[in-house]
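Only a single protein chain was left out; the remaining protein chains are all shown in position.
Letters are used for the chains, namely A, B, C and D, taken in the order the chains are written, and counting of residues starts over at 1 for each.
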Amino acid sequence: MIEIDIRLARPGGFALESAFTAPGAGVTALFGRSGAGKTTIIQAVAGVVRPDAGRIAVGGEVFFDAARGIDLPIEARRTGYVFQDARLFPHLLVESNLRYGERRSRAAERPIRFEAVVELLGIGHLLKRRPHTLSGGERQRVAIGRALLAQPRLLLMDEPLAALDEARKAEILPYLERLRDEMGLPILYVSHSIDEVLRLSDMVVALRDGRQVAAGPVAEVMSQPEILPVVGRFDVGTLLECVVSRHDADYALSSLAFAGGELRVPQVDLPVGARVRARVRARDVAIALARPQDVSVSNLLAATVEEVRLQEGPYADVALAVGPGRLASMVTRESVERLGLRPGMPVWAMIKTVAVDSRSPDFGGPATP
Amino acid sequence: MIEIDIRLARPGGFALESAFTAPGAGVTALFGRSGAGKTTIIQAVAGVVRPDAGRIAVGGEVFFDAARGIDLPIEARRTGYVFQDARLFPHLLVESNLRYGERRSRAAERPIRFEAVVELLGIGHLLKRRPHTLSGGERQRVAIGRALLAQPRLLLMDEPLAALDEARKAEILPYLERLRDEMGLPILYVSHSIDEVLRLSDMVVALRDGRQVAAGPVAEVMSQPEILPVVGRFDVGTLLECVVSRHDADYALSSLAFAGGELRVPQVDLPVGARVRARVRARDVAIALARPQDVSVSNLLAATVEEVRLQEGPYADVALAVGPGRLASMVTRESVERLGLRPGMPVWAMIKTVAVDSRSPDFGGPATP
Amino acid sequence: RAQETTPTVFAAASLTNAFQDIGKLYKEKTAKDVTFSFAASSALAKQLEAGAPAAIFASADNKWMDYAEDKDLTLKATRVTPIGNSLVLIMPADKAKDVTIDKSFDWLAFLGADGKIATGITDSVPIGIYAKTALTNLGQWDKVRERIVGAESVRAALALVERGEATAGIVYSTDAAVAKNVKVVATFPADSHPPVEYPFEIVKGQDNPATKAFFDFLVGPDAKAIYAKYGFVVK
Amino acid sequence: MLDFKAMDMLTPEEWTAVYLSLKVAFWATFWSLPFAVLMAWVLARVRFPGKGLLDGLVYLPLVLPKVVVGYLLLLTLGARGFIGQYLDAWFGIKLIFTTAGATVAAAVVSFPLTVNAIRLALEAVDRGLETAARTLGASRLDVFFSVTLPLMLPGILSGALLAIASALGEFGATITFVSNVEGQTRTIPLAIYSATHMPDGDAMALRLTVVSILLALGALLLANLVDRRIRTLIGRV
Partner (left out) sequence: MLDFKAMDMLTPEEWTAVYLSLKVAFWATFWSLPFAVLMAWVLARVRFPGKGLLDGLVYLPLVLPKVVVGYLLLLTLGARGFIGQYLDAWFGIKLIFTTAGATVAAAVVSFPLTVNAIRLALEAVDRGLETAARTLGASRLDVFFSVTLPLMLPGILSGALLAIASALGEFGATITFVSNVEGQTRTIPLAIYSATHMPDGDAMALRLTVVSILLALGALLLANLVDRRIRTLIGRV
């Protein structure tokens, strides 16, 4: 459990006010535009910056409490902080940088192994190099490794993957998921990539100019229209809570049962019965009045139009009821008129299999809220 | 015209070898995984690093020629370099940082205006601040502004937008496009975001471990399967050369005519007759055997299956011939079997309007190759 | 314990040569060592005052010996003044012209437009103090005061004349005797200044046999021969 | 108030010495600073054969007894010195026995200290910033004045403080080179030296020592104020 309730003012007019409680074993994404105060919150948790007032507690231990005069020193907090700038020690080899925090952790408590981290980050060939000879992305990877190897009880990651290529990201993200899930390591995560956030996070805290605009479970926050100006136009969509119902090994497909029916998606590596979350982007959901025949689209769901909202530009948001659940669709205003879409109208939702992302909320651990 | 042909070895084993010629007024994306040598190339062009051998010329002026012993000093090259780290001058106010290069440019040649840049980057409220009080993204924005205001004749941008939120990116990208198009400013651009690259670039140079894997026009390079390991799995698609054929102001839609027919897309800000490039992601293209009726999807194109390639996992790539053109589609193997797709088969390609990106290759300037 | 230790002799810097020779001779004759410390008389007196365990103090003037006596640092009864010196006017050898110093000697004409006289600092370095007294007694001090440049030691004053930086210099005859490129052009009348004397005393609490033996040697005939060799006036 | 007391406490000659010391310290620092910056830059940034020798030469005044330094100055810059004679003949500059000479002595002795401080500060300047400035169109010289110099200001200030302090304390080279001429070269240390060589000079020595200390503290205070301002300005707080 991460409890944060802080106020902090900077010379120059910026004032931060944020209060939220995040689960003890999940990823909490800090979201907001540049200058919103994301780094400031992370710094307060790490103890690098002292809030003017408030309280910070992680896993029951109070890091900071202005009222009670508690302010744990930075090193006692054991937060693995990946800084926005890498901050490698210039006088140490990459290897010694990586080992720096590890050496200072208790030998008995080192679940995160050196070899595993080095392999994951692809920095084995850099171990004997000095930081100033590294490329930007190499530096960032070493910084991530260094923070991980300090065996933190909380990870603070300030845009850790921004400087990395997609391929590397695709390797690191599952590892972070595993840390979160297998080791129950809570993570505070700053990223501007909605894809990353949606994939990794259990909870989102949205900030705007230092004020906390929203905080709560990802699905909930991301469906609030208020946060659009905070996160920018992004791929709005629906998160469906599903259970793996069937695997089709021949075609490498899985079926996910959710409240409104079943989705066929690219194979998920989970046993039948496992809970899983599927994200369906609104723009990937097409609408047909009759059940289309002979189309490549394999997810055809009977639905009812619940609401039609015309947006500026060519767009229209259509909320569909699929059984007891909801599904967001984005079409053009033109299509709305052409098809005569109105609330109450029975339609078919079309979703391409290849368009559905899925990830597990509870692999190997208890379900998180 | 940017002509680059360099060799360079670093202590530690890294060796770079790259040779390409980029158009004089377009964006050339440098693509490659972390440590591939992107920054090194940019440094060589800026004059920060001296190649062991080769030649660099921009717009006819020779920056470097090992054979002829030419090595123009950094300041004479006038490359607006946005560094991977911001490198703001700590002793100057944000405003003076911005003006630094401007003051040193010829007064008569200042097409890039201070107010415009400040507004674009949203840094008006930071002008009187000192760099060390800025957030990561604020710093990066000031760095971009500073480089632009130096009135460069070539922009070198090393992941300029990595630290920025989507909303800000969405504001800056069109500005860069305008610089490229209106001012004919050539840009060398490093980014790990395929979206950015596809949107902005005319040409791509793909690097792997210092070797140049591919170089050429975006559409060409991005369709080569060899570069997949370089850029990671990304949204494969088709770039269609189109002409704006009609605007539909009521619905805020435009029609783009291309060799194989017409596409309806969200409105483009271009006059009828303007050339434009539309990108259609393979995974956004569904296939129907008969013309679907009453679906929200408004782009239904008669096509012929040209080739079906089964991939690993659940995927299959289907190449469609649409008139004289080609369109890539990604479906599941299961769909291929279910629909019985074979080369030569007549089908319908379904593309949602909201799924098509478009951008102009020649707005206000001569067409680029 | 004190008997076995070699005595340390505090001697004015101008005695450096003579005392070192005497020390060697003493060692040859008695196989006993002595240690010297050569510095300005003032510094040595201050060190004695601070408890420096020196055995013998040989000052370059009476004032600092009196100071030591006043502070009850030395044994008044042991005071001897075996050697002295005289004050001379010197010039660079190539410009030298013999003169006679008396009350009517025209110093300003002698020095020319901006000529300078080098000597010790006139209120602290002994040679300077003697020079000032002599010039005052000759009734010339106020006229030449601005022409006096005070060096940190006789040697430094000598160097200024040797190098021709100063037109003339006032130094001890012993220094003038060994200097190159300078010539003595006059000797100050003996009555124009107090006698230049080098008083020696044994330091309080150090009058052990070892010390006494060397102290006696310092005023003995062997030593006097050496003093003479370096141009001192032996009494 | 304090001034009044001090006025009464010092004799006119002592005041002259104080005034002279300040004058010498100020001008010595003023003149040597630009050369120190230049030298620090050369030593830190330029590579050329014989650099080690130059480096050694700069430290020489520190490593030699100050009296020897004074003597060497006498040999070179004295009226008959191999440079001094031309200074006099061509420019009418006389150094020996003059305040100008005392200033030169103080400057020479403090030079290694100043260069060292400035050099350390210079080496701490991020060269990436200099590169950035050049990509923005600034020439090397321009970069030096617009980026490097402002960023090394704390070091220059520190160097200046060392220069002033060591000039205030300089004795050996001054007395050897320009002797003790009242009103010309008799700075506080020379006055103190004289005082300590007079059996009754302790009081005067003490007074002047106190004045020295006050001057040093004053310089330090001023330097700290300036330093804080500089650091705020260059964003290193």
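Keep in mind that, in the parts below, a residue touches a chain if its C-beta (ideal position, glycine included) is under 8 Å from a C-beta of that chain, and two chains touch if they have at least 3 such contacts.
What you are looking at is a predicted structure, and each value in this text was computed from that prediction instead of being measured.
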Neighbouring displayed chains - absent chain, whole complex: A, C, D
Contact residue for the chain not shown (choose from D:Leu95, D:Val108, D:Ala121 or D:Val178): D:Ala121
Contact set of chain A toward the excluded chain (per top definition): 46-48, 73-75, 77-81, 83, 85, 87, 89-91, 100-101, 104-105, 130-132, 146-147, 150, 156
Contact footprint on chain C, counting only the chain that is left out: 8, 10, 13-14, 16-17, 20, 35-39, 43-44, 46-47, 50-54, 153, 155-156, 175, 177-179, 230
Residues of chain D (touch criterion as defined above) contacting the omitted chain: 52-53, 55-56, 59-60, 62-68, 112-113, 116-117, 119-121, 123-124, 154-155, 158, 161-162, 165-166, 168-169, 171-172, 188-189, 192-193, 196, 205, 209, 212-213, 215-217, 219-221, 224, 236
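Quick note on the criterion: only the chains that are shown with their structure count from here on.
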Gap in Å, rounded to a whole number, between the CA centres of chain C and chain A: 91
Interchain centroid distance [CA atoms averaged], chain A/chain D, Å: 61
Per-residue overlap in chain A, given as positions that touch at least 2 other chains: none
Overlap residues in chain D, where contacts from two or more other chains coincide: none
